[in-house]
Every structure is written in C-alpha cells, then in structure tokens.
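Structure in structure tokens, see below.
With one protein chain held back, the other chains of the complex are shown just where they sit.
So that you can tell them apart, the chains are marked A, B, C, D and E in the order they are listed, and the count of residues begins at 1 in each.
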Amino acid sequence: MTVLTPTPFQAQPEIPPYVPQGNECQLFETALVRQLPLLLKGPTGCGKTRFVSHMAARLGLSLTTVSCHDDLAAADLTGRYLLKGGDTVWVDGPLTRAVRSGGVCYLDEIVEARKDVAVVLHPLTDDRRILPLERTGEILDAPPGFMLVVSYNPGYQNILKALKPSTKQRFVAIEFDFLPKEQEIAVVSTESGLEAARVAPLVDLAHRLRAMKGHDLEEGVSTRLLVYCACLVDSGMPAREAVLAALIEPLTDEPDVRAALREIAHAVIA
Amino acid sequence: MTVLTPTPFQAQPEIPPYVPQGNECQLFETALVRQLPLLLKGPTGCGKTRFVSHMAARLGLSLTTVSCHDDLAAADLTGRYLLKGGDTVWVDGPLTRAVRSGGVCYLDEIVEARKDVAVVLHPLTDDRRILPLERTGEILDAPPGFMLVVSYNPGYQNILKALKPSTKQRFVAIEFDFLPKEQEIAVVSTESGLEAARVAPLVDLAHRLRAMKGHDLEEGVSTRLLVYCACLVDSGMPAREAVLAALIEPLTDEPDVRAALREIAHAVIA
Amino acid sequence: MTVLTPTPFQAQPEIPPYVPQGNECQLFETALVRQLPLLLKGPTGCGKTRFVSHMAARLGLSLTTVSCHDDLAAADLTGRYLLKGGDTVWVDGPLTRAVRSGGVCYLDEIVEARKDVAVVLHPLTDDRRILPLERTGEILDAPPGFMLVVSYNPGYQNILKALKPSTKQRFVAIEFDFLPKEQEIAVVSTESGLEAARVAPLVDLAHRLRAMKGHDLEEGVSTRLLVYCACLVDSGMPAREAVLAALIEPLTDEPDVRAALREIAHAVIA
Amino acid sequence: MTVLTPTPFQAQPEIPPYVPQGNECQLFETALVRQLPLLLKGPTGCGKTRFVSHMAARLGLSLTTVSCHDDLAAADLTGRYLLKGGDTVWVDGPLTRAVRSGGVCYLDEIVEARKDVAVVLHPLTDDRRILPLERTGEILDAPPGFMLVVSYNPGYQNILKALKPSTKQRFVAIEFDFLPKEQEIAVVSTESGLEAARVAPLVDLAHRLRAMKGHDLEEGVSTRLLVYCACLVDSGMPAREAVLAALIEPLTDEPDVRAALREIAHAVIA
Amino acid sequence: MTVLTPTPFQAQPEIPPYVPQGNECQLFETALVRQLPLLLKGPTGCGKTRFVSHMAARLGLSLTTVSCHDDLAAADLTGRYLLKGGDTVWVDGPLTRAVRSGGVCYLDEIVEARKDVAVVLHPLTDDRRILPLERTGEILDAPPGFMLVVSYNPGYQNILKALKPSTKQRFVAIEFDFLPKEQEIAVVSTESGLEAARVAPLVDLAHRLRAMKGHDLEEGVSTRLLVYCACLVDSGMPAREAVLAALIEPLTDEPDVRAALREIAHAVIA
Partner (left out) sequence: MTVLTPTPFQAQPEIPPYVPQGNECQLFETALVRQLPLLLKGPTGCGKTRFVSHMAARLGLSLTTVSCHDDLAAADLTGRYLLKGGDTVWVDGPLTRAVRSGGVCYLDEIVEARKDVAVVLHPLTDDRRILPLERTGEILDAPPGFMLVVSYNPGYQNILKALKPSTKQRFVAIEFDFLPKEQEIAVVSTESGLEAARVAPLVDLAHRLRAMKGHDLEEGVSTRLLVYCACLVDSGMPAREAVLAALIEPLTDEPDVRAALREIAHAVIA
C-alpha cells in the first residue's frame, strides 16, 4: 500500500495576483467611491472571481462570496428564523452580514438564483441603498464601505434565466474575456510551477479549442483547466495524456468531437 | 495596498425632489382624499418609485415599500404565525402594519407577486376598504389616511403574469414615461454633480438608444443609468469608457448589438 | 409641505342600497327558505358582492366573505391545527365558523380556488348539509339559517379553472349583467356625489366601451370604475383627465387601443 | 327588514329511501358476504351516494364517506402524526378508523385523489385484506364486517386521472344511470313536496336536456337539480323562472346554448 | 332491516399455495443463496405477489411488502426523524427494518416510486450490500438472510416512469404471465369454492378477453377477477350477471366496448 504525502497547492498570498485586461481596476474603485453596484460578465474560468478577490484585498475590504444556484432564495441571503431553546431567533444571512459590517458582497452566477433574489437587491442598488428585512421589520442602511458585485456568464443562453432589464439597469457593468496569450502563459506557469516554454504550446492549443466554441464545443477551455493540465505535466505525466485528461475529456462527451480534439492536440503537442 | 475613503451618495432631502410630467401630483392628492387606490404604469427607472417617495413626504404620510417578486405570497404582506417561547404568535406583515397605522403602502412591480396577493388587495380596493386577516379572524378597517399604490411595467409582455382585469378595474391609473430632454439633463446633473453641458450629450445618446427599444434592445436606457454614467465621468473616467460601462454593457450581451451601440455612442460622444 | 385632511368615503348604511335587475331577491329568499345553495355568475364589478351584502343585511343574517385565489385550499376554509403552548390546537376557518353560527358564507370567484375547495362544499350542498372536518373527526350539521353563496365570472374562459359540472349541479344559479343606463346613472351619482346630469355622459361612454369587449378589450368598464371617475370629476378634475385615469388606463396597456379609446372618449366627453 | 323563518329540509329517515334500478342491492349484499370491494360508476347526481347510504343503513353498517379531491393523499385516509404536548401522537384517518371498527368506507370520486391513495387500497382489496400503516409499523386486518366502496364518473374523460387497470381489477363494479321517468317523478315529488303532475313536465324537460349531453352540454341534468327546481316551484316561483335558475344556468355559461335551452324549456313548460 | 353475517374469506394457510410456471422457485432460492436481488415482471394479478409470499413462507423468511406509489420517497423506506418529547428521534422505515433483521423486502410496482428510491437500492444491490443512512450517518450491512425483491408491470408503457438501465442492471429478472388454462381453473376453483366444471367457461371467457388486450382493452382479465366472478356465482348470482359485474365493468367504461364484451360473454356463458 502506497501512502502519498499530498503537497499543498500554492499558498494564498495577501493580495491574490491579478493581471488587468483594461480599465476594470479603475472602474471597480470608482464604483466603490460613487457607491455604484458592479456587474461582471464573462465566460467560465476567465478570472472574474479572482478579480474580485484581488480588488477586495487591495482595497482592504472584507469579501463575502455567495455562489448562486437554482434553489438559492432571498432568505438564504437575508436570513431566517431558527428555533433556539423553544424560541425563534433571527439569524442573519451572508448579504445581511455584509450590509451590517461593510465590505464587498459578491454574488457569483446571479442568474442561477431564484427570482426573489434579484428583487432583494433592488433597494440596495438604487439611491436608497437599503436592505429591508421584511421578516424582522428592520431596514438596514448600507454603509459607504459596502459594495455589491454580481456576475454571470452571458454565454449560456437561457430565456428562463436571463436577468430582467429592470435588474441589469441597476449596475455598472464590465465584460471580461480570456487573457491575451502572453499573459495567460505567465499566469499558468506561475500557478502550476511548469516553465513558460512548456506552457506555451498548451496555451496555443487552448486558443485553437476556444475558436471552436459554438460549433462543436459549448464552451472554450478555461484558464483553470490550463493550470490543471500544466500541473499534470509538471508532475511527470506525458503532455498528450495530460491534455486528454485536463483539456479534452472535461469539454465533451461526444466520441466524434473527442476524436477531432485529439487530432488537433496531436498536431500541436508532441 | 490602497485604502479609499468612500464618499457618501447625495444626502436624502426631507422631500425628495420630483419634476412632474403632467397631472400626476393632483391625481395622487385626489386619490388620497377620495380614498381611491392608485396604479402606476411605466418603464424601468422612469421615476415611479421617486414619485411615490416625493408625494408621501410632501403629504406628510409614512411610506411602506414592498418590492414584489415571484415568491411573494399574501402571507408575506399580511403576516404569519411565528413560534415564540413554544407559542405561535402572530406577526403583522408590512401591508397590515400600514393598514393599522395609515400612510402609503407601495407595492412595486405587483405583477411579479403570486396570484393570492392581488386577491388580498380586493377588499382593500372597493368601498369596503377592509383587510380581512383570515388566519387571526380579524377584519381591519383602513383609516382615511391609508392609501394603496401599486406599479408595474407594461413593457414586459407576459401572459402568465398580467394583472387580471378584475384587479386592474379597482385602481385609478397613471401612465409614466421618461422625462423630456431638458428636465432629464437637470435631474442627471443634480444627482451626479456633473455640469449640465457635459450631461447633455449623454442624455442625447440615451434618447437615441431608447428609440431602438423593441428592435435590438429589450428596454431603453433608464435615467438611473444616466446618473451612473455621469457619476463615472464626474469621477474622471473618459466619457466613452463611462458610456460603455454604464449605458451599453448593462443593456445587451449580444456582440453585434454592443458593436452597433458603440458606434452610435462614438458618433455622439467625443 | 401640504397636509390634506382625507374625507371618509360614503358611510356604510345599515342595509347597503341595491337596485334589483330581476327576480334575484326573491330567488335568494326562496333559496334560503328551501336551504338551496346559490351561484352568482357575471362580469367584474357588476354588483354581485353588493347584492350579497344587501340581501344578508336585509334578511338579518351575518355575512362571511372569502375572496378565493390560486392558493386558497380547503384548509383555509375549514381550519387548521396551530401550535399553542406546545400543543396543537384546532382553529376554525371562516367556512366552519359560518356553519357553526349560521348566516351567509360567500365565496367570491370560487373558480380561482384550489380544487379541493369545491369538494369540501359537496356534502354542504346536497341534502346532507354537513361539513365533515376530517382532521378533527367532527361532522357539523349546517343550521337552517346557514346559506352558501358562491360566484364566478364566466367571461374568463379558462379550461383549467372551470367549475366541474358535478359542482355546478349543486347550485341554483343567477346570471348578472351591468345595470340599465338610467339605474346605473342613479347609482354612480349617489356613490360619487356628482350630479346625475354630469354622470350621464360618463355612463354613455361606459356603454360604448363595453360594446368593445372581446374585440380590443378583455373586459368592459365596471360600475366601480364609473364611480371612481365621477369622484375625480366631483373633486374638480377635468372630465377628460378623469376618464383617462379611471376608465381608459385601467383597461388597456396597448398604445393603439388607448389612442382609440381616447378618441371615443373625446367624442362623448367635452 | 324581513326576517324569514327557514323551514328544515325533509327529515332524514332511518333508512334513506332508494328505488333499485337492477340487481345492485343483491350485488352489494353478496360483495359484503364474500368480502369483495365494490366500484360504482355513473354520472353526477344519479344516486350513487344515496344507494350507499341506503345499503349501509339497511344492513346495519356504519358509513364513513370521504369525498376525494386533487389534494387528497394517502395520509389523509390513513392518519398522521400530530404534535400534542411536545410529542408526536398518531391520529387515525377515516379509512383507518373504518378498518378498525368495521362498516362501509365510501370513497366518492376516487379518480380525483392523488395516486398514492389507490395504492393504499391495494392490500385492502386483495385476499390479504390488510391496511399496513407504514408510519406506525402497524398492519391492520380488516374485520369481516368491513367493506370498501369507491365511485367515479366515467363521463369525465381525463387520461391523467383515469384509474389504473391494476386498481380497477381489484373491484366488482356496477354501472348506474338516471332513473326511468316514472320513478324519477316519484322521487322528485317526494323530496320537493310538489305534486307529481307538476313534476312530470320538469322530468320531461330533463330527459330532453340529457339527450343533448356530449353535444352542447358537458353533462345532463341531475336528479338533484330537478329536486331544486321543484322546490322553487313549490315555493311559488313561476315554473319558467325556476327552470332557468335550477336547470339551465347551472348547466351552461354559453349565451347561445342558454338561449337554445330556454327555447326547449318554453316548448315544454308553460 | 336485514343483518347479514359475513363469512370470512378462505383462511390464510401457513404456506400460501402456488403453482410454478417454470424455474422461478429455483431461481428465487439461488438468488437468495448467492445474495442476488430479484426483479419480477408481469401483468396485474398474474401472481407475482402470491409467488413472493409463497417463497418467503416456504424458506422460513419474514416478508416486508411495500406498495410503491407516486409519492413514495426514499425516506419512506429508510426512515425519518420524528419529534418525541421535544427531541428528534430516528424511526426506521420498512426497508431499514428488513435490512437490520433479515428476510425478504418486496417493493411492489417499483417504477411508481420516486426516483430517489431506486438510488437508495443501489448500494444494496451491488457487492457492497450496504444501506447507508445519510441522515443518521449509519451504514448497515445486509445480513446473508436479507433478500431484495422488486416488481413492475412492463405492460404500462410510460417513458417518464421506466426503470433506468443502471437500476435494472442490478437485478436477476423473471418474466411472469397468466397461468395455463388447466392450472388457472384449479386455482380459481380452490379460492372461490365453485366446482371446476362451472369455473371452466369463466376461464375460457377470460382467455378470449385477454386476447383483446392492446386493441380495445388496456389490460386483460386478471386471475383475481376470475376468483371474484366465481365467488359471485358460488353465492347464487346468475353467471351472466356475475360476468358483467366482475369481468366486464372493471375492464372498460366505453359503451361500445362493453357491448362487444357482453356479446362475447353471452356466446360463452349460458
């Protein structure tokens, strides 16, 4: 029986590194100063969550992240009554805690949440900047240091799940995309420990696969998968096997598409 | 690490400023005097909520606002039994509190609420002016100073969610639209702090974008987004970047439409 | 800041005034004497609720009204167990209270309620005249002075929501319609305080608009909206503005239909 | 104000009168003796419920009736745990009470109930004749004097609601229809107090209307409505008005159909 | 008033009689010895439940039967927390009790149950033979004497309700059909007490009616209905009346089909 000693993933720095693509850092700061809520749009794994972590740490703000999903309801954000010793006691949800104490509250993939969530955000995202807790009768004023950030992936077309215009019109918005090639090589190399020269063909391949999005692939390769792939190579796995496990199998279940992707990969990766 | 000192948004005045578009202030006052419920119709961000805040403050009435959503049920408005020390205790909802104490109760986007909400409003919106609380057996008489105001956006066509004629026929109604150009420039300048001359081209652009509604855009630019945009410019962001972040990205996720909007913007904004 | 002194709506008389259209008063009395349940059919705002209030007061019977809606279930009518001091205590619903104490129980818009409601009514509407409370094991005998009245609007065609024949066949039924012109002028004048001569053209207009039902309008103008309109005129609002706010805006959101209605109104109202 | 003294409906006799149509009484007795469950099929108001009441009284058996509906679940029949003094206490439902004590348990309109109800009946309707209470772990043996009777109206065609063959194949079944003319006149006269000669044309009319079933009418006139109609006439209402209120308005909401039915009625009724 | 003395159904023997159709008894024993779960397929009333009762009694195993239905969830099989004296106490469900104590657990009409039920069975039906109780954190090992048997009727085609291949592939399976004629006559005669010569034409008729399955009848006559029919005849009811009540009315509600079945019956039965 082999016992492996797992080695920890790269230690989390004080301020997570982030390479800006445009004016997004300035826009984040201005939105904080002018107390405007912020909407981040962009594909899976392009760095939206990392950007928020980076800005919150850089500006000295606490960060509360909520991953939204089909069953996330307003009460999951604002709070609930729980039974304690026979009484019902109010327990704040993550949004309420953030509004009380200030800092960034980040709702990831907001379109996935139930519809009442968007409405809870309305009084927080106009000039009132309040969070009414109907169940307790409280009305909380968001402090100047509170900032609401939400995100979604416009690549998923889903008429049932689109954000209503009346909600989108309450946010200043930024469109994200994948990093330019040189920057992405640097990021993947840093995060995986694999030297840049060996990362470069993997990034090359990722750019080719991203070009297939909308045709055979629902979504392009994320930077995260590139890091996974580079980790496998760095651990001694042959590059083609790492590409299959980290860049191809996670993208498709179709035998024909998989075969096509392997051919492309073999043309690029030795 | 930079620490920013957020500056507070414009302080809330005693009576929120409001520029009337027509006879809506007189109609609101008459509805209050004659005890008629009021229905406000109009697009997102055209000032319906502001109008209600203005009139409530001007007439010295308290204001209770409830943002309606898919899961808002009658009990969320009227009240519920909660467990306290082993007993079930009745806790008034916001509508019940407003009926007991008088003042304006404003149900924003009423069509979003569940169907039983409309029915709770029926006995409040005919000559009985009562709120029966079936769970407690109480029947509350609305005092003369109680006024019910509801709103919705007729621009969202949704047969599943339309207000029933039997409900609409219980309200006096006002149709709202965006402000005329000169008035909108004044409002945006006041709220953002940006001088009127620099606001004017932004409002010009907004009017062009609103004309595209129904073609490429689901909804036109709201006055609120114009204020956001002017805030960004006032904080030193180049106008075209501010327009992209505040007027274009929140309106569309379609690359083609975004490109078209940017072209229009570049023709208007230096 | 202006403070208005709201003037109360017309005080509720002992017996609410009612102008019979046909034999409905005799039919109500006979149904009470012979212990037959009664079904009222007719459009929104034509006076069904007023008729029941009138007859109950005239015959010295208490009146319990329940507005039915999508989520109204049998238990909302019959009762529920609630927690009190750690025990579950049975609390009668409005139908059960009415069966215990006698009087008229009026279920408004019965077709809106959940299906189990109709079935709860079955043993009350045949010769057994009983209300079985399955949860408590009680079987209540309705006293001779108990009378069940239900109503719905056959104008809403909805196959999902139609009353089953097996339920309709348990009621004696009356079809209501709007009042003849002279009677409607009298009612509107009395309720609004506006002199009959100024009410007459409003009633004229209402009859024209009702003729459009099924073409551009889902439903005709109710007598209630006519009273609203006359109230606005009586308070000094120009007639055309009152017509727009009380007779046109509540009926349609379609710009084309609204324009057509305004033209008709301007032809009739100075 | 008029105060009417309601006169009670005909007093319930020891054994409700019933006029057999065929061998149904013998079949009921044999089913009881051989311990076979019984299924009654037939249109609304043709006497199925009356037949069960008659047979139960005649055979000296207690009778438990449950009207089934969309939300009736197995637990409504078998029982539930309720909170009493902090503990959960099991409370028998009506079916369990009937199985424990014997007698007839009659489930009216069984097809309306939720699907789990049919399955609860399976072990009661084969040679095991047991009622397993999964929640308590008890298995009740039905005593010889227990008999299960269910009914439905095959006239409602509804593929979502049909009884599964695996359930129907567990019952001996009887098809009911309306009474022959002479018998129906006798029943209506007895129940309404109106002399047979005046009842006869009403029954004539009912037979004509029943012939229209499937064409303009979803269902024919029930014997119950005929009794209502005769009651109104007996109380002094003109026959044509009574026919309108009791035989026509409950059957249709369509103006054209109503007009046709009135013409037929006027040809038969003076 | 007649008081009938019901005579009890045939007393349940120690081992319920069962006439094998093929190798099913050997297969059941082998499945028990090799600890393989068993799936029984076949039409309503062909003897699946009887077979399981027979084998369990013959092999000296306890038998737990659960009739599955639309609302049967995993927790109904595994157990739930209930409130007792203010605490939540875990109460085993029938499957958990069977796994703890051994014996046969028979889930009848498994396809009717909710989807989570099938998944609860997965770890019990591979080589792990465990029942994980996620709510309590327990993992129960099924003892060697535990055997899982499930059944369904493949005649009901319902794509929403089919067992997933990943579930079916966990069972050894047997297909059942109705008994051959001679065996069925013997069974019906034994169970009803009617002599074989008088049973024979009834079985003849049943075979003719079964041949109509899929054309006018959704399902053929079960052996159970044949026993019912023979019971009625044995109690003195004319054979044609018994056939109508026990073999025809339970099979169809269509007048045309009923008439056709009666003609077939009259050709066979005097």
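Definition applied: a residue touches a chain if its C-beta (ideal position, glycine included) is under 8 Å from a C-beta of that chain, and two chains touch if they have at least 3 such contacts.
Remember, predicted model here, so these are calculated numbers, not experimental data.
Taking the complete complex into account, the chain left out of view touches A, E. Of the listed positions A:Val104, A:Leu232 or A:Ala265, the one in contact with the omitted chain in the full complex is A:Leu232.
In the complete complex, the hidden chain is touched by one of A:Glu29, A:Asp204 or A:Glu219, namely A:Glu219. Touching the missing chain, out of A:Gly102, A:Pro144, A:Pro201 or A:Pro250, is residue A:Pro250. Where chain E meets the omitted chain, the residues involved are 15, 23, 26-27, 29-30, 32-36, 39, 41, 57-60, 73-74, 81, 83, 86-88, 114-116, 118-120, 122-123, 126-127, 129, 132, 134, 137, 144-145, 154, 164-166, 168-175. Mapped onto chain A, the footprint of the missing chain covers residues 1-4, 6-10, 12, 44-45, 49, 65-72, 76, 82-86, 93-94, 97, 108-109, 112, 153, 156, 191, 218-219, 221-222, 224-225, 228, 231-232, 234-237, 241, 245-246, 249-251, 253, 258.
Going forward, only the chains that are shown with their structure count from here on.
Excluding chain B while holding all other chains in their positions yields the touching groups A | C, D, E. Common neighbours of chain B and chain C, by the contact definition above: there are none.
Hopping across touching chains, the smallest step count from chain B to chain E is 3. Measuring from the averaged C-alpha position of chain C to that of chain D gives a distance of 30 Å.
Centroids of chain A and chain E (each the mean of its C-alpha atoms) stand 53 Å apart. Contacts with at least two other chains are made by no residue of chain A. If touching chains are joined by edges, the resulting network of the protein chains shown is an open path.
Pairs of chains meeting the touch criterion: A-B, B-C, C-D, D-E.
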